[in-house]
Structures are given as structure tokens and as C-alpha cells.
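The complex appears here without one of its protein chains, the remainder shown in place.
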Amino acid sequence: MQRFPSSLMSGYRNFMSGRYSAESERYRVLAETGQKPQTLVIACCDSRAAPETIFDAGPGELFVMRNVANMVPPYEPDGQYHATSAALEFAVQSLRVKDIVVMGHGRCGGIKAALDPDAEPLSPGDFIGKWMGLLKPAAEQIQSNDMLTASERQTALERVSIRNSLDNLRTFPCVKILEEKGKLQLHGAWFDISTGELWVMDAKSRDFIRPPLE
Amino acid sequence: MQRFPSSLMSGYRNFMSGRYSAESERYRVLAETGQKPQTLVIACCDSRAAPETIFDAGPGELFVMRNVANMVPPYEPDGQYHATSAALEFAVQSLRVKDIVVMGHGRCGGIKAALDPDAEPLSPGDFIGKWMGLLKPAAEQIQSNDMLTASERQTALERVSIRNSLDNLRTFPCVKILEEKGKLQLHGAWFDISTGELWVMDAKSRDFIRPPLE
Amino acid sequence: MQRFPSSLMSGYRNFMSGRYSAESERYRVLAETGQKPQTLVIACCDSRAAPETIFDAGPGELFVMRNVANMVPPYEPDGQYHATSAALEFAVQSLRVKDIVVMGHGRCGGIKAALDPDAEPLSPGDFIGKWMGLLKPAAEQIQSNDMLTASERQTALERVSIRNSLDNLRTFPCVKILEEKGKLQLHGAWFDISTGELWVMDAKSRDFIRPPLE
Partner (left out) sequence: MQRFPSSLMSGYRNFMSGRYSAESERYRVLAETGQKPQTLVIACCDSRAAPETIFDAGPGELFVMRNVANMVPPYEPDGQYHATSAALEFAVQSLRVKDIVVMGHGRCGGIKAALDPDAEPLSPGDFIGKWMGLLKPAAEQIQSNDMLTASERQTALERVSIRNSLDNLRTFPCVKILEEKGKLQLHGAWFDISTGELWVMDAKSRDFIRPPLE
């Protein structure tokens, strides 16, 4: 008979005997009063870059939307299902978050696929192909640049993807208006899985720099 | 000048001095060899129900897709952008995950909105309204049952949403085929934020039961 | 020749050598001075859910009325025989109980019958059919919800039946008046045969929650 993954069950036991038993009161209160996160994090599904881990976040702190390559499609009020736009709308309009962080990371599989000229569809639906198509113009420009090494092209597109998501966020009227009013701030960040370094985007120059840790 | 959220920066410092310094070798290896997660978790964006926290998961263990109300739309190879379908395709076809867990939770804001007959669009685009529309038939049936309390209706729809996502997962040919071949298993789980209880769906009856912790 | 069930006789011998011999004085006093129970329990006939067992109650503590599915019909002063109304009247007006507990339980056969669309009368008199008819409107609403599993529908109706009995209790003038005067309290409880859990109804929300055991 089918069994729930044992690794998850043992992890859950650790959670119950550890974090939950230590913070049960906090969980009870969060259940009663509801969540009031200050921050929306738009991150990648990658198993090596969980926002709660990297930002050592506790329950109630981060509202987290995760898709392949931490992307935000442009504003399209077309009546279709938009997972990303729905999460964004809920975070901004209902939860009234104060900050939105788009967090990318190194060695991103989605970005790698976007840069692979010989990439085959993974399935007849080719959903990844369509999804990464959001980065097509940028990907083609970078692909064609034979001055950069493969890994430089990869890092370049990972960061372009973050800036691209930030630009698309601003195509949502509610985001644009609240940011102009100073009630909402947008941020970019890039996590290096290998070294654990966090690179933060400078709002003005849009360069990624390593902030001092102290 | 705009500053990166200080709570996130201090959390990141804890990560670097704590988990990362303890597991830096593991991160380095994961960066070199790439991720090989066994499990895809489809979860909600809720700040109180992070899969990595509840399953005490380390880097590389869980490929996590998060949207409002942990939903999976039905298979629609229509050339649109599908964040969820793309993540699913990548996890199943490229990463070859062995298990998919759809994890819902109590007090879900998206589910609450779906059950609110007087819910106003949060913005002109009404992205949440459209997104939760995936549960419309179920929501209407449950809404109309005035014998149940508000919280009983909420819990019922939260669990229906999980079963609904599992059904939709099976509309994806790659999922259906691999499950039939026994190479992929689908699971449902429901997390009670207040008590920390994890309820797991029985594959046969589709009921949610609390597995023994020993 | 007909013999009294031997299992009952041997159980009675245990009672005499055990509880009775230990509490004979208490029994003698209770016989002399009469019973003064504080609580009326309205429970189901089910062999797995005896109130005295679940509440570890001694002689004189609980006045117990038991019928199928722990139901209370609405106030009907029509001169017919009303087993339930008679027991209620005696407990409230003559014994002056302070609390009334309506206790339902999981896997209730009466509730199961009420939810079975193909249920045949058990006998020409169809007494169960008529009796469970007290829940007909609720049963039909819940029956029609094909989004819920069979056991979810069962649990839902078991709890609706408790709330229904509490509502009907308040159609009895003596109950209504004494409750308003604060001299009588009504409670709902649901017992899970499998896990032994007792769920208590919150008077305000009417939800069933597990009270802390400490």
C-alpha cells in the first residue's frame, strides 16, 4: 500500500519535537489572529534556495510565491488563470506587504534551459519552453554573446530575470501606485548556492553587490 | 536611499553563521553536482506553512512550488504561460522526482475568499477571483450547506482543494503514465497551523487521517 | 430452559466483588437519599460509546438518556408517548440538573443509515427511517455534496445532529427559560471511537474542538 514519504514523516517529527514545541504558542496566535507578513518573496522552486532557510525566517514572516526561475509575467487582466498574478494581488492588496523581494540564484535549471539552443520540449505541452519564453529576447541576446563563458551567460541571465520580474511587477497598477506612494518597496536579490553569498540589487544602478554583513 | 529589509539581512546573517557554516560542504557539492530532490511539494504561499519548516528539510531535499491555495490547474497545452504546469513539468520530466505532495493547510486565505459570497475583486484584474475560480463548483456546493459552521466549510474546501489538485495532476500525461508505471506517487497532506498536526490523505478513501508519529 | 446471558452474570459478579463492595456505602446512601445528578447526558445506544465509561462516572453522577443517534425531537405537547421529552422533563424539572450534554460519536450506525440513499426499511414499521427523518433536511444537503468523502459526510452529519438536538432542546420552554436565567447550561460533545478523542462544541462558533487535557 502507498505510504507517505518516510523522509518527510521523520522531518515532521523533528519539527513537532523541535520548532513547534518551542513555538506552539506563536503558532496558536498566528492561527487565531491570521498572518501579517511584511514581505512577499518571489523565489525559484529550486530545492537548494528556500527563502525561509536563507533568511532564517520563522512562521508568519514571509509570504512566499515560488515558480521556475522566480518570474513575474506582465500584467494580463485577461480572465485566464494566473498563479503568479493571483499571489501578487493577494499579498499586495489583501495582506498589504511592505516589501517585495525577487530572489534568484545561481545554477538555475530554468535559466539553463532558456540558454540551451538545443533544448527539447520536456513534454508535448512544452510548458517550460513557454514559461521561459518570458525571457526569450534577453536569452537570445545573451546566447549570441560569445565573449562570455557559459557560466557568465548563466549568471547574467539569472540577474536579467530578476530585473525583468521587477519591471513586470511595476506593470501591475496596484504595485506601481503603492511604490510611488512609498508604501511598497521592491528589491532584487541573488543567492550563490555554492558560497552561500547573497547579492543584493542596488535600486539605482541595478547592479548586484554584496552588502556588508555587519 | 532604499535599503534591503533589515529583518531579512539579520536572518541571512544567522543562516551564514549557523546552517551554512555547518553545511557549507553540502552546499558546495549541491552546487557542483546539481539538485536531485526526491520530492515535489505543491504548497500554499501562506507565511505560516513553509514546507521546509514543517518537514524540517535541508538544502536539496524538496523542490517546492507555491501558489495561493496549493492549486494545480488542469492540463492546458495552449501556449499560454503556466507557472504551475511549468514547475510540474520540470520536476517530473527533468528532475524525475519520485513523490509529489500537495500540501494544504488550515485558515487558508484563498479558500476563505472562495467561500465568501460577498468577496469583492481585490483589484480590477481580479486575479484571485479568477484563480480561485478553479474551485468554483466545489465552493458553491459547500457554501450552500448552511448546516456546517463557517470553519467546517473552510476545512472541507481546503481538503477538497487538495483532492482537486491531485485529480488535475493526473490530467497531465507524464504524471498519469509514470504513476501507472509505479515510478511516481501522489500524496495529499493538510497542516493545522494552530495545533501543528499533519493530516495525510489515505490514497484509497481519500480521507485525511493523522498518521501515528512513532 | 432459558438462562440469563452468562457474560452478563459473570460481569455482574465482577461488579459485586469489585465496584459494589468498594462503594457499597455510597450505594446505600444513594438509595436512601435519592439521586441528585448534576448532569443529563443525551447519548447514542452504540455499544462503543457508553457515557459512564467515557466520563469514568460513578453511581449517582450522570442521568443518561440513550436513543439512536442521540437525538432530541422538537417540543410536541401532543399527548403522545415521548420517551425523550419525558426523560428531559424529568431531568430538568424534577432533578434540576445543571448541565445537559448531547454526546454524539463517530461511525454512528443511525447517521450512516440517514445518509444511505438506498436504505431499505429494516421492518414494515420503518421506525429507524422515521426516527432518522428528524435529520432529513440536513442529511439531504450533506448527501448531495459529492466533493466530500463518505466518512467526511458521516462526521459532518454526526456533528449536525448534535447541534440539531441542542436547537431542539431550546424549543422546550423549561430549558429555554432556565438557560436564559443561567441555571442550566447546554453542551455538545463528539467522541471518536477509534482514537478515543473527545471533541467539545464551542458554544459561540458551534465548532467542535479538542480541549487541552491538562
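To keep things simple, chains are lettered A, B and C as they appear, and every chain counts its residues starting from 1.
Following the convention adopted for this analysis, a contact is a pair of C-beta atoms (placed from the backbone, for glycine too) under 8 Å apart; a residue touches a chain by one contact, two chains touch by 3 or more.
In this text, all values refer to a predicted model and were calculated from it rather than measured experimentally.
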Touch partners, limited to displayed chains, of the chain removed from view: C
For chain C, residues in touch with the removed chain: 1-2, 4-5, 7-9, 11-16, 18-20, 24, 27-28, 30-32, 34-35, 37-39, 45-48, 50, 52-57, 59-68, 71, 73, 75, 77, 79-91, 93-95, 99, 101, 106-107, 109-110, 113, 122-128, 130-134, 172-174, 185, 187, 189, 192-196, 198, 200, 203-204, 211, 213
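The working rule: only the chains that are shown with their structure count from here on.
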Chain contact graph, described as a line, ring, star, complete graph or other shape: line
Of all other chains, the one whose Cα centre sits farthest from chain C: A
Where chain A and chain C are represented by their mean Cα positions, the distance between them in whole Å: 54
Gap in Å, rounded to a whole number, between the CA centres of chain C and chain B: 40
Residues of chain C whose C-beta touches two or more other chains: none
